[in-house]
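With one protein chain removed, the remaining protein chains of the complex are shown where they sit.
For reference, chains read A, B and C in written order, and residue numbers begin at 1 within each chain.
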Amino acid sequence: MVRVAIAGASGYTGFELLRILCRHPRATVTTITSRANAGEALADVYPSLRGHCDLIFQDTTPEILTADADLVFTALPHQAAMEIIPELLNRGVKVVDLSADFRFRDPAVYQAWYQEHTAPDLLAESVYGLPELYRDTIARARLVGNPGCYPTSILLAAAPLLVHRLVDPQSLIADSKSGVSGAGRGLSLTTHFCEVNDGFRAYKVAEHRHTPEIEQELSVLAGRQVRISFTPHLVPMSRGILSTLYAQLRAGVTAEQVRDAYHDLYGKERFVRLCPQGQFPSTLQVRGTNYCDLAWKVDPRTGRVVVVSVIDNLTRGASGQAVCNMNIMMGFDEDCGLEDAPWLP
Amino acid sequence: MVRVAIAGASGYTGFELLRILCRHPRATVTTITSRANAGEALADVYPSLRGHCDLIFQDTTPEILTADADLVFTALPHQAAMEIIPELLNRGVKVVDLSADFRFRDPAVYQAWYQEHTAPDLLAESVYGLPELYRDTIARARLVGNPGCYPTSILLAAAPLLVHRLVDPQSLIADSKSGVSGAGRGLSLTTHFCEVNDGFRAYKVAEHRHTPEIEQELSVLAGRQVRISFTPHLVPMSRGILSTLYAQLRAGVTAEQVRDAYHDLYGKERFVRLCPQGQFPSTLQVRGTNYCDLAWKVDPRTGRVVVVSVIDNLTRGASGQAVCNMNIMMGFDEDCGLEDAPWLP
Amino acid sequence: MVRVAIAGASGYTGFELLRILCRHPRATVTTITSRANAGEALADVYPSLRGHCDLIFQDTTPEILTADADLVFTALPHQAAMEIIPELLNRGVKVVDLSADFRFRDPAVYQAWYQEHTAPDLLAESVYGLPELYRDTIARARLVGNPGCYPTSILLAAAPLLVHRLVDPQSLIADSKSGVSGAGRGLSLTTHFCEVNDGFRAYKVAEHRHTPEIEQELSVLAGRQVRISFTPHLVPMSRGILSTLYAQLRAGVTAEQVRDAYHDLYGKERFVRLCPQGQFPSTLQVRGTNYCDLAWKVDPRTGRVVVVSVIDNLTRGASGQAVCNMNIMMGFDEDCGLEDAPWLP
Partner (left out) sequence: MVRVAIAGASGYTGFELLRILCRHPRATVTTITSRANAGEALADVYPSLRGHCDLIFQDTTPEILTADADLVFTALPHQAAMEIIPELLNRGVKVVDLSADFRFRDPAVYQAWYQEHTAPDLLAESVYGLPELYRDTIARARLVGNPGCYPTSILLAAAPLLVHRLVDPQSLIADSKSGVSGAGRGLSLTTHFCEVNDGFRAYKVAEHRHTPEIEQELSVLAGRQVRISFTPHLVPMSRGILSTLYAQLRAGVTAEQVRDAYHDLYGKERFVRLCPQGQFPSTLQVRGTNYCDLAWKVDPRTGRVVVVSVIDNLTRGASGQAVCNMNIMMGFDEDCGLEDAPWLP
């Protein structure tokens, strides 16, 4: 059994970690921390877990987080994460960080979109935690930067096209739609039920902070610098991301080549499911799971390929993927604790 | 491992059985049937289960259902259930029936609210599958009539008050609110998204067929004939039932006696959770689980007690309870396969 | 044209007043105030009104509110309302107050459920603004206490039964369900989309502040002191209240007498619609309007009558009724500016 601590366990991603880990056969949650809820019992903050987990929220300090843990999940805001993680590592634990702080290869990029990076040395060491692309290095990592929710949905959709050089990398456009839990449990008018319900809107058009993260990984896949148009939207639902990806096919590329590219990259993957030809996925079919379901269509009229991916933003887009990374880091089966089927409806 | 078959597996309760059973450590689903989908692969009807279960829907016949099963769940419409169940029992399997056909003690009551009963002899044998009340007889049963969703939520709320003779049984009023999945997966204007979304309504006021089922069990608990006012309502949500129960306290009954009654009956129950004083539950906190969460308030101004219960109508109100009944019938732990924590959000 | 000012125009009820009044043929909104948004253009706070109304939010002071107004709507929190209203009246305007501050006849009741009343003399003068009951005194009033949303839905449902002495007044139970806009536009976890969506809950069980307001008016109707059980619930929808009312019929009362009572009281009312026998209303059918739609069922099994009423909490439950009161106070047709049909869906 690996002993794990969760820093920032009172938010939605922290709670989702708890939900998964309290049933994980090879992990035990020993410590949960929360600045806002320190001293409170978990069941008082989340009555749904009454009877599942008797922990008390503690304060978020390196001492507490490492006192009884082999691995720490940091579900903290960016900046707060990089302030505490160096000390966690010094104390000998492994870390899966769910913030943006350790996802970037180049501190200058982080700085341009977030703020100055206070642990740039660790940036060089940290591994981008997308298992389908970096499984082997994750297995050896001490620090994993868990991918953002939008990037996960877009990178998995785009990877086969870029790896197999089927599209013009500069033509990529990602139109993404997210449920409201992506905005977290904090209070703002933009998450007020009446301002969201029965409406739909775009936000941070062409300026969302996930853009450089997406471009970094697309560039690796394409073998050249890539720029993408990325537009996030807010859907009146709690969970789920659907990304619609558009790309111009290179001259002569056939529908068969596209299909083969997806099957080649994902045919043996546990957590990527390819929809049958002509079916397009709903976010409902992956809720609460670590799946990414993919479908695509080659459109000869326009010479483009359209790819649709769906994930659960809290599971595959955050906590499920984090547990998957833990599994890889610890040598467990990748789907350990992540085998549940989704509810319907 | 118990081998189980599911008759009528393509509806919501059938699917919920599948979702639970495909991860059950002591059961294997060998057979799924559906008149509408016979011949189709499960994953084509429910893409969310792709990779979890490779079964093909077969036709709903006694031969098919018993060919490779020790126990059959019948998730069929009423009438269809009682037409097939006698033959299933003859072939030596146990049956948990999710329809209304085997919930009644008196065929005349069934006939007054449904239609003529074609297997009245089995009515005498069948056991009402509410584990908290009938655990011991369920354990010995060959045929369990799985309770209705509304009755489950109301009976669990009312039982301590009646068992301990704290209220006037004739004063009971149950105002219940259900998510839309309770209406099933069939098509009608009343489940059209646009007719439900952002609205709320009552239906079948004082004439819902769950009324006699509720009254039958309340009468057993009270030791006398009970009549209840029961009003169901439709909530624009997919899952969940909340029932608000009103009852007149007998003279002199104190808040402490009420509290003691709930703790006495449910203090050791695995699937009933009592909310801390002053907290009232949301249906969200039991989604996808077999829990019934209960809270109550004694109102000295009116001399009444108000009880609020929440369940997931598809899990505790149907398929989760059915699996729990199977567990009891097979001698497994009651929570076997039912241990998952709910999602939030 | 009557010139009107709206104090507290940036909340949902303030906005709803604006929406209605900016199309009212006999009223002109001259002044809108908001402490939070003073100095901002209306269209910047509510882009939906761009092109409809060019006003700028001003500060909430008596001078500003009365500078160019014959009548002021106060859509302020309780306490804030009674602090400013005496001075507004001194300056010669009429006032329709949407808070709880001037709904009570007895300052002691107000004090028991809210706080000390700072203008008790005006309590004696103010009129409870439910047009179906107090039309004539509203017409002569200088100050109207606009009813609460829950009380409106419950009083209209109960009035015929009490006026015609058809039920035992002490047997009344009101189980009410409201959309989220009833909680206002302020931020709290209870209105966070993810905490509300796809869930249902009760709150303030047997202790909601609308209870004494309901009881005050029920007692007037019954001609004796009435106590009611009142339970509010939160529905995952933006607008609407449905109240389900239960009452014990007096011995010998027939379904015909009940029907006659409703037709007698409401047969000529513009804004109360009686559903055909056997139909029960959805909140959707009154959205955005001043209607209260009513249905009832006499249940001979239990000797009770069940009444269902639906209103839009922001329109009939607040701002539409306030405009209706203004119409009566100014001698306009009651439905002036309130004639729109609801959307569907």
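Here is the rule we go by: contacts are C-beta pairs under 8 Å (C-beta built on N, C-alpha and C of every residue); 3 or more make two chains touch, one makes a residue touch a chain.
In this text, all values refer to a predicted model and were calculated from it rather than measured experimentally.
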(request) Write out, one label after another, the shown chains that touch the chain missing from the document. (result) A, B, C
(request) Using the touch definition up top, pick the residue from B:180, B:253, B:310 or B:344 that touches the left-out chain. (result) B:180
(request) Please pick, from C:107, C:120 or C:342, the residue that touches the omitted chain in the full complex. (result) C:342
(request) With the full complex in mind, choose from B:60, B:171, B:211 or B:238 the residue touching the hidden chain. (result) B:238
(request) May I ask which residue of A:80, A:220 or A:306 touches the chain that does not appear here? (result) A:306
(request) Spell out the interface residues on subunit B facing the chain that's missing from view. (result) 12, 180-181, 185, 187-189, 191-194, 196-198, 236-238
(message) Which parts of subunit A face the unshown chain closely enough to count as touching?
(response) 173, 175, 177, 179, 194-195, 197-203, 205-206, 227-229, 231, 233, 235-240, 242, 244, 246, 280-284, 287, 295, 297, 299, 301-302, 304, 306, 308, 310, 345
(message) Residue by residue, what part of subunit C touches the chain that was omitted?
(response) 12, 15-16, 18-19, 22-23, 44, 46-53, 181, 197-198, 238-239, 273, 275-276, 279, 281, 284-288, 291, 293, 339-345
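We take it that only the chains that are shown with their structure count from here on.
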(request) Specify, for the interface formed by the sequence copies subunit A and subunit C, whether it is same or different in terms of residue numbers shared by both sides, with half as the dividing line. (result) same
(message) I need the rotation angle between the copies subunit B and subunit C from a CA superposition, between 0 and 180°, in steps of 5.
(response) 180
(request) Express in whole angstrom the distance between the two chain centres, defined as the mean CA positions of subunit A and subunit B. (result) 37
(request) Could you tell me the distance, in whole angstrom, between the mean C-alpha positions of subunit A and subunit C? (result) 46
(request) At least two other chains touched by the same residue of subunit B: list those residues. (result) 197-198, 238-239, 281, 284, 287, 345
